[in-house]
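Beneath this line is the structure, given in structure tokens, with notes to follow.
Complex shown without one protein chain; remaining protein chains in place.
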Amino acid sequence: MRENLLHFIPELVLIGTILVLFLAAFLASAQQRLFPQIAFVGLLMMLLANYGSRDLPAIHFFSGMVTYDALGHFFKYIFGLVGLMGIIFSHQSAELEKADLPSYYTLIIALILGMVLLATASNLLMIYLSLEMVSVLSYILTGYLRGVRRSSEAALKYVIYGGVASGMMAYGFSLLYGLTGSMDLTTMAQYLGANPASRSLLYVGVLFSMAGFGYKVAAFPFHMWCPDVYEGAPTPFTAILSVGPKAAGFAVLIRFFLTALTHSSASGDFIDFKDTGWPEMIAILSIATMTLGNLTALVQSNIKRLLAYSSIAHAGYMLMGLAALNNEAVRAVLFYLVVYAVMNLGAFLVVIIISNRLGTEQIEDYKGLGHRGSLGLLLAVAMTIFLFSLTGVPPLAGFIGKFYLFGAVVRAGLYPLAIIGVLNSVISLYYYVRVIKLMFFDQPADASPLSLPVVSHSYVVSGLAILTVYFGLFWNGLAALTERSAKLLF
Amino acid sequence: MHFPYLSFMTFFPLVGMLIIGLMPSHRADCIKKVALFTTLPPLVAAIGLLMHFDKANAGLQLFEGPYAWIPAFHIQYYMGVDGLSLVMLLLTALVCPICILASWGIEKSPKGYFALFLLLDSAMMGVFSSLDFFLFYVFWEVMLLPMYFLIGIWGGPRREYAAVKFFLYTLLGSVLMLLVMLAFYFYSDGNTFNLVTLANQQTHLGPLKGEHFRHLCWLGLFIGFAIKIPAFPFHTWLPDAHVEAPTAISVILAAVLLKMGIYGILRICYPILPDATVHFGTLMAVIGVINIVYGALCAMAQKDFKKLIAYSSISHMGFCLLGMSSFTPEGLNGTVLQMFNHGTITAQLFLLVGVIYDRAHHRDLEGFGGMAQIMPRYSAMTAFAFFAALGLPGLSGFVSEVLCFLGGFRSFPIITVISVSGVVLTAAYMLWTYQRVFLGQVNEKYKAFSDITARELTTLIPLVIIVVVLGVYPSYILDLMNPTLVALGKTLTDLKIAGL
Amino acid sequence: MLNMVWLVPILPLIGAFLNGGYSFSGKKLVRPLVHTIACGAILGSFLVTLLTFIHFLGLPSEERSVTVTLFSWLNLTNVKADVAFLIDPLSLVMMMIITGVGSVIHIYSIGYMSHEKSYARYFAYLNLFCFAMLCLVMGSNLLILFVGWEGVGLCSYLLIGFWFHEKKNAVAGMKAFLVNRVGDFAFICGTMLLLWSLVSVGQGTVTYTELKGAVHLLTNQTVMGFPVLTVVTLLFFIGATGKSAQIPLYVWLPDAMAGPTPVSALIHAATMVTAGVYMIARLNFMYSLAPDTMNVVATVGYATAIFAASIGFTQNDIKKVLAYSTVSQLGFMFGAVGVGAYTAGVFHLMTHAFFKACLFLGSGSVIHAMSGEQDMRKMGGLKDHLPITYKTFLLATVAIAGIFPFAGFFSKDEILWHTFNKEPVLWCVGVLAALGTAIYMLRLVAMTFFGACRADEKTKHHIHESPATMTIPLIILAFLSVCGGLLGIPEALGHLVGWEHSNLLESWLEPVFAGPHHEVEAGHTMEYLLMIFSLGVALGGCYLGYTLYTRRQDIPERFVRRFPRLHRLVENKYYVDEIYQKFIVDNLLRLNQWLALFDQKVIDGIVNLTGSITKVGAFISGWFDRVFVDGLVNLSANLTLQGGRGLRLAQTGRIQDYLYVVVAISLLILFWRFS
Partner (left out) sequence: MATLQSYLMVTAILFGLGLFVVTTRRNAVGVLMGVELILNAASINFVAFAHFRGNDVAGNMFSIFIIVLAAAEAAVALALVISLFRQFGTIDVEEATTLKG
């Protein structure tokens, strides 16, 4: 038991942080600046604790509900860093000015905890619980802007959509449970490997389960909440939403499919049990997701919606990795998640800064940003780096991510998928570049230099931009990390 | 251990870029000077490289690396030159300072312009020196970014359209290349991006499975490179890009960037997929002849001076395709020489168009007339460049065109004979243009135009000298690359004969 | 002396470079400096040529062929070409002509161009031309020949359009270059075919000396069913028709008269246009192996000779008459080489260079005196005003008409004699052409120098004899026109005076043209008869021409009145040819203009036709490019955007629509899976 808790320290730290935040809200609710600091420190400690637990052996614990393995360890880093970024982004946000900040930060930390649990869950029940935890907290945070129509509307849509999706998932889980007699992913795999089971029922179960996962990562056809919610939610939270739950969704997708529904071969490839045909399903959903995301992004005029569709498209790229069914693919997805997190958070931070400063989310208003003083230039250059990276142009991190993904797909011999993927990234260029074009090629309506309310934001933007370039050139460390992390405990 | 010429040439411009980045943007003069002096050391290094280069050695040499860059993917930092890349590096090193000089008149945020230009310079050098496919690809793509901004910010009225078109087209080509690159990696022995190792693996005998698959790989690469050449029917980005780009960028685009397509085919398709190359030889020749004739006919129909030159570039790059498709030593030598010569000649043409555009602010061929009386020296320079472009013997263009024809005739007599008609067409549109713009009645509107300035002349004179010298003594360059190309051609010819 | 021979082409090049730079720099013009450089350069190369010639005279005939290699030009696997000069009797003859006549014309230009603003540019071009022409004749291989070949084309372009401020001149230059390029197209193809055919028999080369030993290997080779050598030589000949203004590519030459008159003399009479003849003479070993081509060459040559002569009658522009005369005389030369009489061809080339240069320079002197007037109908009676010009002109006319013992007699007669032996029909054509030549030349002289002056008063007032820089060259050339023929006195005549090897030129050129003499010699008696006959024809022609256009102008007028329907026939002399040509042209272009001037129609016809065809083609392909190739790209871009718009509509904002999508797609997947 003591050992189990040792594995659980990062989560415990988060729980502790939540308690401290409660206490602080109770004792010193007037000290508005205190809460982000507590949350920040809590997350830092969680990251430290996670670092400290890096060499622990992989085990299942809590009756097999939760797993400690390299994959989960990796995702804890991602969530911790996303949380840190979220706190920085929320700092002095114009949107959140009137909101209840103590609860906001508490909810953020709880959300992080939920994502951590989701990424480490190894039992259907735990998956359901943690997924609901993330969902419910997300609904609340989406509707956090009181008296703002779009926020409430988005939250309501989100909750209905999420309810249906998780309901379908629960129904799917019930079928899987019925078929295998177990909720533990490893046991399910053992059962499926050894016993006959109805393939069609299994497929129905997988498809309905996919509704829950797909909704978390915003994959077609479970993506439609995404643009509306991104647009309606407070932007700092949108930034977290576009990265955190998506990453958690991929963690659970990887764990679910690769643990319960495949067995691994000696060559590092995973083989689909019983030939259920779910990899084809994933491949088709992946194609549909990226194509739809990219095409719809072409005609957007709101930058948050544009980034929403772009995030859908990126989910499509990453699903491609899942369909490839090999070790490289898992590594590629992990790698892609990291670089996606960096560049997408960067892009959102620029959006937040512009929104705070200019009060606009319209792409048109980015006109001539590069000509508005050194800050404007900095933001425009950073945004350019993020957007080009999202397109996948070397030497930026996004390219390396795509390189890994396409590499895995080519390795798996799925050439049509790869070609559609690269064509999609060409299409995506068009809308990313439109923003860049506006920022540089056009003259601003108001040429006055920009000033920044929060100085630290410009450092963070620069940092993320540099990181994007750095990972594009020297990604060996990150590659090694993902290689280490792409190990599941079966 | 020799001086790392290649790395120096590749990364020195980046140093200049950083320095410019740190300079205050109102010191335009200083920025220009820094830019100029950043492009000169690579030129010196290129000459050093030339001195150090062993002409008798057909293979790659003066290696730098391979150093592990990303061991996880066996990606290396690996550079080296052979006759082929040496010539291209010389061209790039030469054209860059000229372009900086030609950009002296840039007034709109010179800081950004020159910084981006130097980034472009660096990437171009990198492409020509890389021996690792991944490294090559990274440099290849890095070129796109500065190019996009240079056209899009400093270009003409339709610059946005042109820039996006350029970017989309070339990105489309390069993502296909990316896929093939990955296929090479996964299907090669020991999973490598190292171009030398890949070529030595004789993939047509070894690990890359299936003939069909190799043909697909070849086509993927070829489309990627053909867009850059640009080969029919992937060429329509070029006229737009040229028309909108500022003068110096047109120069660099025509003189260096277009060469990368051919270079890529020769560096990657030929050695790594020789059997597929032989299989598609006729395709290349046919595209070549279409480029030549079609480009020339289109050029004749143009009313915009720059568009005309752009189409003439398309036509001239067709000679390269024709020459290289023959696999004969003559054809291959002609191709590479034509790349170099086209670089120097078209650079002049674009510089010259820039001169008149700076004065008249339009490029309508019908809108001039009698300029030879107003600007005699400018007209003389233009006449020289035009005659060089139409392949006048004694100037460099002739040698390479004739070699392309000679080579092409061996393998594709009929196609080549059709191509030779391009010589007549080229002369027709060049002379017709010259007559319309420079000869005949003086257009009173432009009577006050000043003749070509010393700075403008400075950009042209080195190119003129090279064109003359290589026309009279082409062996100077041919000797550099002949061994490399003979070796390359031999593999393919042997395969071709074996295949028959 | 041979190690200095490279100076021959280089000196004019240096001159061109200096004067070109001078012109480019835009510095104040110092005329003496310019023409000293230019004339010094060409005289220098003449001197070197002369010394080389003298040196050669001292060598036994088999040693009179030396290759002077400067450096390797191309050294590839199959194509090896040096920048090298082949000095042998043939190239020496050509060099002598080029530098000699060239020098004379350079000097003449000092006077003729004395008022020209672009004096330095003019001399730079002239020197550059000499350089290119010398490369052409001295080059030791086909590629160097081609360099010179195109080089002279360039200079021709530059000099025809020398007064480019008039669009007409600029267009004429362009036409000359383009028509030549058509010929060059064939030339390049011929070179490629020759080279690769030789490579396939293991003897790939383009060097004359090596070709000579290798071409016989190709006698049995075919390409697409035709003998390789025939195809190659025909392709080369097409190239020659362009450069040497033969049917069908002669159209540029009359227009080329737009250039300054000394240029017409040098380029379009004495040297450049003979390049084709030189080329065939140089490749005689190849042509001799291709009898079919020889027939074509001879036929085209004579056809051109008579055809151009016929046009000579209808022209009123003094230079145009001479231009057609040049075309006609070039036809004789091709006729000569076509029947295998290479020596005769080169001989005529040389004598023609003398008398035609003299005629052109003389006409230049006339034009100079007439303040630029070129229409002969406005001249007349100039013999008293321009005595030296008149006398030299008359001598040259007599020479071209072929009167014994002037130069033209010997060369033309030798051609006709060889032709008679080979093909009597062509001989008849030749004689007719010679008769025509005599008549129209006398017409020219009559209209220009005899009778009353028809110029307006102002012009009349200005008429004056040209300065010494112009008259001295005329005298030199007139002298050569008179005596030049003595270099090739036929052996039949030499025999009469006891001089066995009287044909100096033939024995000089023998090493080059040594080959099987397959002509059947018809014996001296026949030769005498023919000689007397053609002399009679020439004399008759002269008399006729002189009479008809001076004392008895009433005869043609009465003739016209008596036979109105024959009016045009008489006026145009060889109407049959003209109808033939008009028929073609009108079918090609303008059916409604039967009576328009003949050559203009040809020019409009061929050049404009090709021009409009290419323009239409260019337009179509430009359109194609815009609409289809680009259109396809834009279409796919539009489709993509449309797709985006369509998909955007699906995002209605209604949550239940979203749920519909979820349900529908899930059902769809299940159906797809289980059906």
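Think of it as A, B and C in the order they're written, each chain with its own count starting at 1.
Everything below uses one rule, namely that a contact is a pair of C-beta atoms (placed from the backbone, for glycine too) under 8 Å apart; a residue touches a chain by one contact, two chains touch by 3 or more.
As the structure is a prediction and not an experimental result, all values here were calculated from the model.
*Asks:* Sort by label and list the shown chains the missing chain touches.
*Replies:* Touched by the chain not displayed, across the whole complex: A, C.
*Asks:* Among the options A:L129, A:L358, A:L423 or A:V469, which residue touches the chain absent from this view?
*Replies:* That would be A:L129, which touches the missing chain.
*Asks:* For a quick check of understanding: of A:D69, A:E95 or A:E153, which residue touches the chain that isn't displayed?
*Replies:* A:E153
*Asks:* Just to verify: which one of A:A170, A:I284 or A:L358 makes contact with the chain not shown?
*Replies:* Of the listed residues, the one touching the omitted chain is A:A170.
*Asks:* Hey, which of A:E11, A:D69, A:E95 or A:D228 is the one touching the hidden chain?
*Replies:* A:D228
*Asks:* Can you name the residues of chain A that touch the chain not displayed here?
*Replies:* So the residues of chain A touching the unseen chain are 124-125, 128-129, 132, 135-136, 139-140, 143, 146-147, 149-150, 152-157, 159-160, 162-164, 166-168, 170-171, 173-175, 177-178, 181-183, 227-228, 231-232, 300, 305.
*Asks:* For chain C, which residues reach the chain that was dropped from this view?
*Replies:* Looking at chain C, the ones touching the missing chain are residues 648, 651-656, 659-660, 663.
The rule is short, and it goes like this: only the chains that are shown with their structure count from here on.
*Asks:* Count the C-beta contact pairs for B-C and for A-B, then tell me which is higher.
*Replies:* B-C is joined by more C-beta pairs in contact.
*Asks:* Hey, how far is the Cα centre of chain A from the one of chain C, in Å?
*Replies:* Inter-chain centre distance comes to 79 Å.
*Asks:* Give, as an integer number of Å, the spacing between the C-alpha centres of chain C and chain B.
*Replies:* Roughly 38 Å separates the two chain centres.
*Asks:* Centroid of chain A to centroid of chain B, CA atoms only: how many Å?
*Replies:* From the centre of chain A to the centre of chain B is 43 Å.
*Asks:* For chain C, jot down the residues that touch at least 2 other chains.
*Replies:* Counting only residues that touch two or more other chains, chain C contributes 637.
*Asks:* At least two partner chains per residue is the criterion; list those residues in chain A.
*Replies:* Residues 430 of chain A each touch two or more of the other chains.
*Asks:* How about chain C: which of its residues touch chain B in the complex?
*Replies:* Of all residues in chain C, those touching chain B are 24, 26, 71-79, 83, 143, 146-151, 154, 157, 161, 164-167, 170-171, 174, 177-178, 181-182, 184-185, 188-189, 191-193, 195-196, 199, 611, 614-615, 617-619, 621-622, 625, 629-630, 632-633, 637.
*Asks:* Using the touch definition from the top, list the residues of chain B that touch chain C in their complex.
*Replies:* Those in contact with chain C are residues 165, 168-169, 232-233, 235-236, 294, 297-302, 328-330, 333, 370, 372-373, 376-377, 380, 387, 392-394, 398-399, 402-403, 405-406, 409-410, 413, 416-417, 420-421, 423-425, 427-428, 431-432, 435, 438-442, 451, 472-475, 478-479, 482, 486.
*Asks:* Which stretch or stretches of chain A touch chain B in the complex?
*Replies:* Per the touch definition, chain A meets chain B at residues 388, 391-395, 399, 402-403, 406-407, 410-411, 415, 418-419, 422-423, 425-426, 429-430, 433, 437, 440-441, 474-476, 479-480, 483.
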